[in-house]
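Omission of a single protein chain aside, the complex is shown with its protein chains in their original locations.
We call the chains A and B, going by the order they appear; numbering starts again at 1 in every chain.
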Amino acid sequence: MIYSYFPGCSLKGLGRAYEESLLPVMRHLGVELVELEDWNCCGATAYMSVDERKACVLAARNLAIAEKAGPHDLVTPCSACYLVLNKTKHQLQDSEQMRATVQTALDTAGLTYAGNTPVRHPLDVLVHDVGLDVVKERVVRPLTGLKVAPYYGCQVVRPYATFDDAWNPTTMDRLLAALGAEVVDFPLKTKCCGASLTGTLPEAGLRLSYILLKEAKRRGADVIATICPLCQFNLDAYHDKLAKRWGPVRIPTVYITQLMGLAFGIPAEELGLNRCFVPMEPLPAAPAPAPA
Amino acid sequence: MHDPSNNGDVRIGFYICHCGHNIAGMVDCPAVAQYAARLPGVVVSRDYKYMCSDPGQALIGQDIRDHGINRVVVASCSPLLHEHTFRNAVEAAGLNPFFFQMVNIREHDSWVHTDRAEATEKAKALAHAAIRRVRYHRALQTTKVPIHPDVLVVGGGIAGIHAALTLANGGKNVYLVEREPSIGGHMAKFDKTFPTLDCAACILTPKMSAVRAHENITLWTYSEVVKVEGYVGNYTVTVRRKPRYINEELCVGCQECIKACIYKEAKFPDEFNVGLSKRKPIYIPFPQAVPQVVVIDPERCLQIKTGKCKRTCIEACADRQAIDLTQKEQVVQVKVGNIILATGFKLFDAKRIPQYGYGRYPNVVTSLELERLVTSSGPTGGEVELRDGRTPKSVGFILCVGSRDFKTNRWCSRTCCMHSMKLAQLVREHTGADVTIFYLDIRAPGKGCEEFYDKSLKDGIQFVRGRVAEVTDWALTPEEEGKLVIRAEDTLAGVVRRIPVDMIVLAVGMEAQADAQQVRRLFNMSCGTEGWFLEKHPKLAPVSTFTDGVFIAGCCQGPKDIPDSIAQAGAAAAEAMALIDRGYIEQEPNTAYISEEDCSGCKSCVPLCPYKAIGFDEAKQKAVVNAALCKGCGTCVAACPSGSIHQHLFEDDEIFSEIEGVLAHA
Partner (left out) sequence: MKHFPPPSVETPPAAGGADVHAKSPSVQADLRPEAPTKVRRTIKYESERVKGFGREVMAVPGCDQLVRCIQCGTCSGTCPLSVYMDHSPRQIMALVRADFKDEVLRSNSIWLCASCYACTVECPREIRITDIMYALKQRAIKERMYPKRFPIPVLAREFTNMVSKKGRITETLLVMRLFMKANLLAVLSSWRQGIGLVRTGRFVLRQERIEHSAELAAMLATTDTQAEPAPKNNQEAA
């Protein structure tokens, strides 16, 4: 299986552990991710706050590059990129004016946009294309006894709930179960982590992260699994500030792909697990290998 | 072909009405009358202020007598208003009423144009067309369709019961068919009714008993209509009577068999108590059930499923021997003249809004579930309890669950505000708990309802205007621990609130029954876009349907409370009685008819008819139109490949001459 791959700025920066774990895990499952050539920033929520048409052009350039790259679906792990690219596709579908604006812009670079490249999330690809049976087969080190709270965040399930339910998504839950982990019931799984407000308006943003960590811990989770680099950062990097304002709550937050890598037997260093502020405890002693 | 123009027989009278200023304000009526006077065949051409008035009609009669007029054209308002009036006037003067043609120069001309000259030219063109057309009109007769005096009422809720009793009291023979083992519908499940707080059972059961006792009502419960054939006044209805495995004639409802059942404990969800309690395979739906006869559930009864049971129930009924496990379903056919549908509603499935936690948090219940808890004959003996048996200290009501919501149902379910306040009052009375109602609007129309709202306020019920966003079970403060938390914006106070409660009641909306589409097809009716049965006119004919002889009443037509359901039931009964007492209906002769020798038997027309009015004579291999069912829509006429279908009043020569008339003027 081959997909085009749009990492997004964060996966090369603060969220590099996501890419570091995503690529080997996908390779392990026989999925090839081909990075788009000279992709640009999707614009995230910031560009949309300033100029809608420019934001659309920015995102459309990537979609056009993806179209040029071949008839493969485009996989994008970062939630914000996933949302922006899908939203742009919808905007271009619904508005003739926007299509014209974008085409005029793309013309200067000799690119075209036809709108036939689906933008997918790795969770979608893992559960629906690769399939949980295949994932289960590749597990050599089941995560038995590890209690994981699956945290989806907002932008992967809202407003476009294309591959999972907006209120109670279960793709990550099922994936974790396939890895052998114990999935903790976590009703806050789609509540906002505070996004960029944790930096710009900490009083508001940090509290949202705090509520998530507190409740995950209260429900007995050992670790929180995420699929968004900003969520991971927010839940991982501010424990000191949270402790000062509201109280100590220490629980590691990792990417789902990192857990997958561990289950597949890939060494922790190769998965970027050393990049967590709050390190994850090593897995309990490996049980006897499952019979072949 | 009929063309009286050849022998100079046609003598046309043309009348254009001023309709006060309605027409004369835009159309130059005298000019049109002068224009018409010069057209071939027109003997008399007048303009008059109000043609529909007595003197106006008298003009027509006068001219028919004095000038030998034998074709009449009136240019005035819409035929829907006065075609009947003028046809009667023509008939009263001794001329066949179908030698009349009406031209609409009000809705089609004067009311929709702004240029006087152009409007007048258009009136002339339309008049010319009608004058040419009326020449080809044939003498036609209305047909009288007799009405069978019996009536079928489908649905034994409060509306069906009331309709049946009204008709039966009027001396009509009624078949009341109900799907459940007992009549009573949703009302039988209520504790008290708003706004009077009457005990529902106390006011319902006398009517239920009256149904049972009435000599004119044949009550068939645990039965369904499976086929309807025929047309107004002459319906043949097939009813399937499901086996209860009990002989209704012999059972006296002593319930010894239930006590004796091999299942010592009740094990199966009790439908009447909406799953809040259990019943045995042999059961009676509720204590006041009518008929007071036991029923056996074949899916659960050990003997029926496996053949291996001690059959202690049969033993217990040794002296009456009312239990018959070999009972089979019965199929009966009846002939009726009218049908009233009163099939009621179903409640919105609260699981469709997962944000409210129904099905996930045990202490989130629906309004109907709370209704059963509050009823003294209910599963908890009238105690309002949490699932673990404790009495709630705080209760939150969430309104508009599955109503007024573009994502689920767009309509307002009309009764939930009132019944939520009623339940809130009852909960306060039973438990003294703090009760908060979260609402968008409080809709309390109807007599006594605004006072009911005031009483709710006086009872100390808190009202928070804000649609609830979510119900959660995680706490942010100590007082929230262990409780369900409602987060909503108190829009009137202007602040977001988190309110912890022990129990949450969802005011679920009403929906059409799940099988509404199948049922409406059975009775040859329509449903509206929201799924309710479609009335003929939302204002003027709320209980009639487009199918003559089929009426609707109660919530199957749309959400409403008990007084309105009863009012509609009475209305439907009156409509049916009017037809029965007159004994016949007059059928408009603008029906399609098939020229037998031209029909090729291709059957193209048969499936096209929206009223199922075309049958096929297998012996002759020809299609046949049932004039009683035909509504004259013209679909078959246009579709017939061999042109063998014609329509009275819309013959080819009539239509073509009308077109020529318009073109001639242009």
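Note that in this section a contact is a pair of C-beta atoms (placed from the backbone, for glycine too) under 8 Å apart; a residue touches a chain by one contact, two chains touch by 3 or more.
All of these numbers come straight from a predicted model, not from anything done at the bench.
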Inset, instruction - Specify the residue from the set A:22, A:44 or A:259 that touches the hidden chain. - result: A:44
Inset, instruction - Check each of A:2, A:34, A:140 or A:201 against the chain that is not shown and name the one that touches it. - result: A:201
Legend entry - Candidate in contact with the missing chain, chosen from A:33, A:154 or A:259: A:154
Legend entry - Touching the absent chain when the full complex is considered, from A:82, A:238 or A:255: A:238
Inset, instruction - Name every residue on chain B in touch with the hidden partner chain. - result: 355, 400, 404-407, 440, 465-470, 476-478, 487-491, 494-496
Legend entry - Residues in chain A touching the chain absent from view: 9-10, 12-14, 16-17, 38-41, 43-54, 57-58, 61, 91, 94-95, 97-98, 101, 104-106, 108-109, 154-155, 158-159, 161, 166-167, 191-192, 194-197, 199-201, 203-205, 208, 214, 237-238, 240-241, 246-248, 274-277
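Criterion: only the chains that are shown with their structure count from here on.
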Legend entry - Gap in Å, rounded to a whole number, between the CA centres of chain B and chain A: 52
Legend entry - chain A residues within the chain B interface of the complex: 167-168, 187-188, 211, 215, 218
Legend entry - Contacting residues of chain B [partner chain A, same complex]: 354-355, 472-474, 476
